[in-house]
Structure formats: C-alpha cells, structure tokens
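Missing here: one protein chain of the complex. Every other protein chain is in place.
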Amino acid sequence: MAATSTIVPSAGPVVGSRSFLSRLREGDEIARLITFLFAASVVLITLLIVYELWQGSVLPRHKFGFAFFRTSVWDPNFEQFGALPFIFGTLVTSAVALFIAVPLGIGAAIFLAELAPARLSDALEFFIDLLAAVPSVIYGLLGIFIVVPVMRDVIQPSLKNSLGFIPLFKGPAFGIGFLTAGIVLAIMVIPYIISVSREILLSVPRDQREAALALGSTRWESTWKVVVPFARTGIMGSIFLALARALGETMAVTMVIGNTPAIAASLFSPGDSIASVIANQFTEATGELYTQSLIELGLVLFLLTFILNGLARLLIVVTSQRGGAARA
Amino acid sequence: MNMNAQLRWRKFVSNFMLTMTGLCALVAVSVLFFILGYLVYHGGTSINWDFFTKLPAPVGESGGGMANAILGSAKLLLLATCFGVPIGFFGAIYLAEFSSSKIAFVVRYAADLLNGVPSIVIGIFAYGLAVHPFKHFSTYAGGFALGVMMIPITLRSTEEFLLGVPRTLREGAMALGASKWKTIATVIVPAAYRGILTAILLAFARVAGETAPLLFTALGNRFWSNGWNEPTASLPVMIYNYALSPFEDWHRQAWAAGLVLLTLILVINIVARAILSRGISVPRA
Partner (left out) sequence: MKRIAAILLVTFGLAAFFIARAVLSINGAGASFPEPIYSKWFDEYHKKDPNVQINYQAIGSGGGIKQVTEGTVDFGASDGPMNDDQLKAFQDKHGFPVLHFPTVLGAAVPTYNIPGVTGELNFTPEALAGIFLAKITKWNDPAITAANQGVTLPANDIVVVHRSDGSGTTYIWTDYLSKVSDEWKTKIGKNTSVNWPTGELGGNKNEGVAGLVKQTPNSIGYVELIYAIQNKMPYGKVKNSSGQFIKADLASVTAAAAGAAKSMPDDFRVSITDAPGKTAYPISSFTWLLIPSKFSDASKRDAIKSFVKWMLADGQNHTEALAYSKLPKEVVAKELTALDKVQ
C-alpha cells in the first residue's frame, strides 16, 4: 500500500495544497509512529524473553556446559544438575501422545474433510475447536480423578497381563506415570491435528479427487491414495504443531506424571517433564545455580518448541503452495 | 480375476474406513461431552451461593468458597486485556496499513514465536521482569504475564481481518479526501470489527484458563486481594491446589471451580464464533 502520496488534490493553489498535505502527513505520520511502536514492542518482548532465558542461565551453562544434557543426576543438595531425566520425560510423554493422537486425529480429519457431508463436518469441527479451548488445568483435574484410577485399576493391569513381557509394560502400576501423562496429552493435542489436517485436506484441489474418482476408485481409495499423499507434508506440519504443544504442556502433565526425575524403560514408571519440574521447583529453588538450572531447562524447552513450530509452519506453507500451484 | 468380487471388496474397504474414520471423529468429539458431563456431575452440586461469596476456609476445615479467586481472575483478565489487546490491535494496524513487507515479516515472525512459547516459560519471564525487580508478587505481574500471551492471537487475527476489508472501501474513503488514519479509524476498523472482536474474545478465553504463568506471578491469596499490587487468588490456581490435596471438600470445590471456568471459556468461544459467522461485512479469508 502506498503512503500518503496517493492523495492528489486536483486543483487549488500550490501553497494551500502543500500545507494541507503536510498536515495530512503529520497526522498520518503520528499514527504510523504510534502503531509502529506497538508493533515494535511485540518484537521487543520476544527478544526480551530470549535475553532473559539466556542471561538467566549463565551459571549452569558455564559450569556444566553440554554435560547438562547428558547427566541424569538432579541433586539440589550437592548442587549437581542434569537435564536428561526431564528431557527424557518430555520426549517419552510426547511420543506416547503422538502415538495415540496421530492415527485418531488424522482418521478424524480424513472423515471430516473427505467423507462426511459438509454440514456434519462443520458441526463436528465446531466441537473440535471447543475441545481445543479447554484449559490444561481442567485436563489435569480429570486426569487425577478419572484417568488415573482407570489406568491403575483397569488399563495398566490388563496391559501387564497381556503385554507384560515387553519392557514397556513392566513394573508396578501406580496409575500415574509416563503412560497416563501421555494419554492425557494425546487428548489435548488431537484437536490441533484434526483442525490443521482438515484444513490442509480441504485445500487439496478438487480435480485431484475428481480425477481419481473418474478413474473408478472408491471414495476411500481416492482419499487414501491421492488426496492424503498430496497433503502429506502439511499433515506432517500439523503433527509437528501438535508435538510443539505437547512439549510445552505444563499443568495436566505435572498433575499425573509422578514428579520424580526417573529414566526408565517402563511406561508405567513415574517421571518428570521439563515444564513440570519448572512449575514445581521454581519458586523454591534456593541458590543461584539451582534457579538458573531451571531457567536453562526453560531455555531448552523454548528452543525445542521454536524449532518445531518453525518446521511445522514451513511444511504447512509448502503444502498450500503446492495446492495453489497445482490448481493454476 | 473376478472383477465383481474385487469391486465388492474395495467397496467394503471403503465403507469400512468410512466407519472407522467416522469413529475417530466421534471419539474426538465425545471427549468434549465427557469432560462437560464429568464436570457437571462432580461439580454441579457444589455450585451454591457459598461458592461464589465466601472466602476459603482454613486448611482442613470444610466449607468456604472461592469468591476471592473469582474476583482475582476477573482482575487478572482485565489487566491482561488492557495490556495485551492494545499492543495486538495497534500492532496489527501497523502491519496491515503502514508497514513495509520486511518489517511486517519480522513482526509476524516475532508474534508467531511468542505464540509458541510454553506458558511456563512466560511465567519465568514475567517473574524476572515483573516480580523480582519489584520485590513483590502482584496482580500486575500476573496480568502482565497473561497479557503477553494475548498479544500474538490478537495481533495475527486482527491483521488478517483488516487485510480482508475490500479495497473498494479503502479507496472510496481516500477518494473522499480522508487521511490514512481517519480511513482506518472510521472505515476499515469498523468494517472488520466483528473479526477483531472475535479475536479478542478468543484470546481472552485462551488466557482465562492459564495456570502456569500465575504460579510465579500472582502466587495466591487466602483473602481478598487488596488493590493491584498484592498477590491474588485465581480460579485455575485454586483448582490446581485443591485437586492435589487430600481433602474431599477441596476436591468438591475444585470440580465446581472447573465447571465454572470451563463454562465461561466455552460460552466465550461460542459467542465469538457466532459473532464471526454472522459477519457479512468481511468475506471469509
């Protein structure tokens, strides 16, 4: 959009129009400046966050260096801090969450985008969007009182009985732990996978579908063999988005994960995640090294979500552009 | 090869997958109703006059309510809106109306980055900026943390709706001799107001349920929070604390609070979407 020079007074004395113009310019300049300041403050806040995280973790970065990521000891008493258990917990719970949420989410998205009539699809999408709005602490509440007892009394014992020979399902069933946290996270990220994948699938050009159908494929075949592969990159993007959300989830996870820094093969084991340990210990970390180690964990989390979100967006943009190009 | 049999099989697979994916969608949607159902079941009976008017009782004693938490949440959200919405709104005006594409890219990128920051990290940030230097946990700090979270949603959505206003409206205003800012204020923004309002409501609903940032900023309060410079109770933090406790009475109250909070958030979401869908002045992007 061009600036004020689009306004060209058609007639009138040069002097009068110049002052009119300059007054105009002033008003617009002020508006431009004020709104610029607001926009700049967004950038400023973001930079400040990065700065705070970086500066606030200077002690452990110098003391432990990269060993911070390899050590699994978290000992406030003897001032030894290693991030490995929390990184492990974050990754394991997210992996469990994706393992459950991706098939369910993509299946639902396929249904909503391809197979369901438009009105049903819109109505269901409305509910899915509402599900995305449920706050984390309420998932945590339901997690503690509904999911944990069910896990402890029904699901974990039956998993042990049937699949107990796999190391993943060994050990005592507490109800809380990696598996439960992963399941709660799965419920939380499904809406994201569904809405984004649905949008992506809907944006696949019609002729792709119609060509497949014209060649005699069933609805499922045209969906699975033509549309979905076309949208594959974008769907990957939606998975990355969901992963980024799962990594940063705090409240629901901390209420059901067991809050103990543990690295174990069993999904039944209690553990801890980065966000959860920060929430639990930040206000009580006595001593600079302890506090700053927690901030360094925050920095790690920030970087992880930053990278994932960036990748996700890239993948989604690439898919929509492919769709646009194919349409042209 | 028997073409008929093959065709029947393929049709069967197609219908089968239709059912399976439909089941996936059904499972996903029914979770919402499960959540609501459990909240109503466990919390419905505890929503009484006491809940809305009384202060929390001492630890271990039954009774009491969450009046201070409800007011606390209201104050926090008011502060968050006053801080986050203007930045998002005016920033979006800059992006849509004034900026060059390079600056716009940087600002948008920053906003998206901000949107992806985990809420616990926002909590750390707000502690470092708004609590530590002032030596005080406060409602201001909590409002600041929540406000920061409102910025990206408000910014991106407002920008989208401003850009969606048809060129004809803009050019008409300019042809009549209006200056740029006047065009924005009297023509463009009103044309996009439905979308902008929706954006604000959605951002509001998003932060209404946030707990993690408040843990390090607003802390908590067993009494009414005085003014704005004191720690304050809030619904999400109360739910968190009460849910983790062993007291049955506190569990009961946590359910009730969860029901109130979720109802509030869902109602705002539904209203926001209704406003948007009724908008005729802005073509859907």
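Each chain carries a letter (A and B) given by its place in the written order, and its residues are counted from 1.
The rule is short, and it goes like this: a contact is a pair of C-beta atoms (placed from the backbone, for glycine too) under 8 Å apart; a residue touches a chain by one contact, two chains touch by 3 or more.
All figures in this text were calculated on a predicted structure; none of them were measured in a lab.
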**Complete:** Contact set (omitted chain vs shown chains) is A, B
**Message:** One chain isn't shown here. Among B:Gly43, B:Pro118, B:Gly220 or B:Pro236, which residue touches it?
**Reply:** B:Gly220
**Item:** Given A:Gly27, A:Pro76, A:Pro205 or A:Gly310, the one touching the chain that is not displayed
**Value:** A:Pro76
**Message:** For a quick check of understanding: of A:Gly65, A:Pro172, A:Gly216 or A:Pro229, which residue touches the chain that isn't displayed?
**Reply:** A:Pro172
**Asked** Please identify, in ascending order, the residues of subunit A that touch the omitted chain?
**Response** 73-78, 80, 148-149, 152, 172, 174-176, 254, 258-264, 269-270, 272, 280-281, 283-287, 291
**Message:** Please output the residues of subunit B touching the missing chain, sorted low to high.
**Reply:** 57-61, 75, 78, 131-132, 135-137, 219-231, 241, 244-247
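Everything below uses one rule, namely that only the chains that are shown with their structure count from here on.
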**Asked** Just curious, how far off is subunit B from subunit A if you go by their C-alpha centres, in Å?
**Response** 16
**Complete:** Listed in rising order, the residues of subunit A that touch subunit B in the complex are 1, 3-4, 6-7, 24, 27-28, 30-32, 34-36, 38-43, 45-49, 52-53, 56, 103-105, 107-108, 110-112, 115-116, 124, 126-131, 133-138, 140-142, 144-146, 187, 190-191, 194, 218-221, 224, 244, 247-251, 255, 275, 278-279, 282-283, 294-295, 298, 301-302, 305-306, 308-309, 313
**Asked** Once bound in the complex, which stretches of subunit B touch subunit A?
**Response** 10-11, 13-15, 17-18, 20-25, 27-29, 31-32, 35, 38-39, 42, 86-91, 93-95, 97-99, 103, 106-107, 110-114, 116-125, 127-129, 148, 151-152, 155, 174, 177, 179-182, 184, 205-206, 208-212, 215-216, 236, 239-240, 243-244, 251, 254-255, 258, 261-262, 265-266, 269-270, 273
